[in-house]
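A single protein chain has been omitted; all remaining protein chains appear in their positions.
Chains: A, B and C, in written order; residue numbering restarts at 1 for each.
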Amino acid sequence: MKKLINAPEDVLVESLRGVSLAHPELAVDLENHVITRATPKDQGKVAVLSGGGSGHEPLHGGFVGLGMLDAAVAGEVFTSPTPDKVQVATKAVDRGAGVLHIVKNYTGDVLNFEMAAELASMEGIEVGTVVVDDDVAVQDSLYTAGRRGVGLTVLLEKLVGAAAEEGRDLASVVELAKRINGQGRSMGMALTSCTVPAAGKPTFDLPDDQMEIGIGIHGEPGRHREPLAPASEIARQLVEPILADLDAAGPAIVMLNGMGATPLIELYLMYAEVAALLEKGGVQIARNLVGNYITSLDMAGCSVTVLKADDELLRLWDAPVNTPGLRWGA
Amino acid sequence: MKKLINAPEDVLVESLRGVSLAHPELAVDLENHVITRATPKDQGKVAVLSGGGSGHEPLHGGFVGLGMLDAAVAGEVFTSPTPDKVQVATKAVDRGAGVLHIVKNYTGDVLNFEMAAELASMEGIEVGTVVVDDDVAVQDSLYTAGRRGVGLTVLLEKLVGAAAEEGRDLASVVELAKRINGQGRSMGMALTSCTVPAAGKPTFDLPDDQMEIGIGIHGEPGRHREPLAPASEIARQLVEPILADLDAAGPAIVMLNGMGATPLIELYLMYAEVAALLEKGGVQIARNLVGNYITSLDMAGCSVTVLKADDELLRLWDAPVNTPGLRWGA
Amino acid sequence: MTDTIDTGTLTAWITRFRDAVTEKREWLTELDSAIGDADHGANMARGMAAVADKLGGVAPGTVDELLKGVGMTLVSSVGGASGPLYGTFFLRMGMTAGTVTELDATALAAALRAGLDGIVARGKAEAGDKTMFDAMAPAVDALDAAIAGGASMADAARTAAEAASAGRDATLPLVARKGRASYLGERSTGHLDPGAASTAILFETLATTIAERT
Partner (left out) sequence: MTDTIDTGTLTAWITRFRDAVTEKREWLTELDSAIGDADHGANMARGMAAVADKLGGVAPGTVDELLKGVGMTLVSSVGGASGPLYGTFFLRMGMTAGTVTELDATALAAALRAGLDGIVARGKAEAGDKTMFDAMAPAVDALDAAIAGGASMADAARTAAEAASAGRDATLPLVARKGRASYLGERSTGHLDPGAASTAILFETLATTIAERT
């Protein structure tokens, strides 16, 4: 295992220490693994909190700041944070208007955030929850844990963060979050496995001439393995399942996301392929993001997210955001 | 070779096509591999141009925009652009006040930009040049091509871009650029080699328990090979040569840069180590950047850049910048 | 001597479980690499280390205090799916055991059954979903049956351990329908479920501890 780390068990806290040193505009609670804004938002506004296992950086800690999250709770690598820590963060950011929990749909995340919400309500804090499940690689049926939450989480955090900043109430923010979740889909692929520090070796073996299609963001192998293909063919394998699942004709926000070890030169190349296919499918890309936003440690690969947009979503998208990972208009 | 590409010889143009689709605020000349701002700066201001081989993204194309570059000229992967293309870009962005060429110190870049400056002056365009050579891994002596230009290029492009935006004349911008070059130093390391698409396999072999110290940004092996070490020890091997070469006590701008395949979780962890060592060395980190800013394709590793700062530099640093790769205050 | 398990022995069980998951940590993670996210060994080792830290040196009070402490510590130190599930297991065990200092065979069986029900209440797993349930349900059933048949606590626990490890092995061909492994669909067959594997360890250590009671 080749990583810039000390001991595997210290990765999370030592990395958070770096975040704390690099970003005076954030407050980092090293004991509870919670990142909040150094300057909280105004009293009376809904707070937006997300969290999950670490290893997806900049998600979620890199999205704390004006116009996006109020708090991010970091679990160990690929392991949901525990309810008590989510509860600490929820309490810390509640400004009297309730807290939205943005949860990615994984059994661990769902269970821990459920318990956290129970703890919060025992303390009289109103919590609303959206469970993001946008991954079309997984059949949403009785025979799975449901679709995973992947790339859409980034777009949702941005949009919902903007809505909360406007002063909307919790019910309306929750409704918006669920609407966004309903009209966004993602699909990802990997060229290589990632290596979990504590495991010390790649999660799966992938021969030099193979790739995984339909991966998650935790080094889970994909739905199927395919011979390595050119970017144009990979783009097709990502875009088709999305368009088969979502009537995406019309304006959309599109993200071409890297899994952590894929450089920008490749991501832009992939974006050109993906954009061409989407436009053929009737999608008008109104806004886009190209880069490493929701990663899987040192995995090489990419994912595509398509969110159907309307004037409201585009206005929320364009609203100022000032976080380490996403910044404009501020 | 596992990459998100089609044919190796098309990587540059296809990637630029993606940049063009993703960034309506940029104008991309696909024939000459030149990226400029869609809206040029005001007449009478010095234009700032940089360029070099591709494979270092976001450098340079991702730094075109308000407050930073006016043009970036992209060569083939790891190959300096040719004089004619630099000349096309120089002409395109000259607003009557001359053009600064920011050149990284490699024989190829220096020779091609030299010829380009000759061509430009034949057409009556005033060109000033700064050759960035900040890499302390290389002895600056008669026995080398001199120090390489590496991480400092990012900081220099930001600062000089801000100065040009203020309306300073070419001589003063050149002088500032040279001053910045004089007081900044970098040092890098690799955990893995990168793979040049046209070569199809890693540039160098690095056993699982070894790392390269003192690498460049083109897959050149480092000055020496060392047993793989913890982050704290790696930080020491990067910081010590910088502090041995530069009296860096006092305020500084510091960048902890990833080489392309190293995820943020590791970069922040390294930043904590580096920051601690620098502070022990009397450096007060006034501003910082942590992320992948000047990369070497899919190389895993990192570099440290330290630039001694003063009030003027910090003011220029804080000035608005609005580029795909660096954005604040705008 | 009456056939009971007291807080001291329960503590010994917990300690032995900690030792075993720590020792088998790599194996559990390897199982989780194949069909999950390569952290089950780390999760269990981290959680049980936190539990041992908390127990360390403190005289065990009542059974519910002990087991609820274990559950709370797991909930707040593991995360992932297994944290709330194993946490709930011990919390419910403790609640059902009540403020006593020892359990007889029937009370132990009832506590374990309550723990299992807690896992189902949280995770909604059914038989054949390829989860820890598939090791735990047969174990608890076997324990009940053995005790109903008049077996000693030690024999009943041994039977339960065997049922748990058979249940673990039976997860091999299953297609997962819960947890991360379910994302793999058909590709999840041919691998043991990591949670079923840790559950088999849980019952194996229980049997050994009871057998070695002093």
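Here is the rule we go by: a contact is a pair of C-beta atoms (placed from the backbone, for glycine too) under 8 Å apart; a residue touches a chain by one contact, two chains touch by 3 or more.
Small disclaimer: the values here were computed from a predicted structure and weren't measured.
S.K.: Of the chains that are displayed, which are in contact with the missing one across the whole complex?
M.R.: Even though it is not drawn, that chain still touches B.
S.K.: Can you say which of B:29, B:57, B:76 or B:94 touches the chain missing from this structure?
M.R.: B:76
S.K.: I'm checking contacts with the chain that's been left out. Which of B:128, B:216 or B:301 qualifies?
M.R.: B:216
S.K.: Of the residues B:7, B:145, B:171 or B:244, I need the one that contacts the missing chain.
M.R.: Spelled out, the listed residue whose C-beta touches the missing chain is B:145.
S.K.: Specify the residue from the set B:39, B:107 or B:121 that touches the hidden chain.
M.R.: Missing-chain contact among the listed residues: B:107.
S.K.: Considering the entire assembly, which residues of chain B contact the chain that has been omitted?
M.R.: 9, 53, 75-85, 106-108, 111-112, 114-115, 137-139, 142-145, 148, 196, 198-199, 203-204, 216, 218-221, 223-224
Here, only the chains that are shown with their structure count from here on.
S.K.: By the touch rule set out at the top, what is the minimum number of steps from chain B to chain C?
M.R.: The least step count works out to 2.
S.K.: Which chain maximises the distance between its CA centroid and that of chain B?
M.R.: That would be chain C.
S.K.: Quick check: how many Å separate the C-alpha centres of chain B and chain C?
M.R.: That gives a centre separation of 55 Å.
S.K.: Starting from the mean Cα coordinates of chain A and chain C, work out the distance between those two points in Å.
M.R.: Taking the average C-alpha coordinate of chain A and of chain C, the gap between them is 32 Å.
S.K.: Mark out which residues of chain C touch at least two other chains, giving numbers and ranges.
M.R.: There are none in chain C.
S.K.: Two or more other chains in contact with one residue: find those residues in chain B.
M.R.: none
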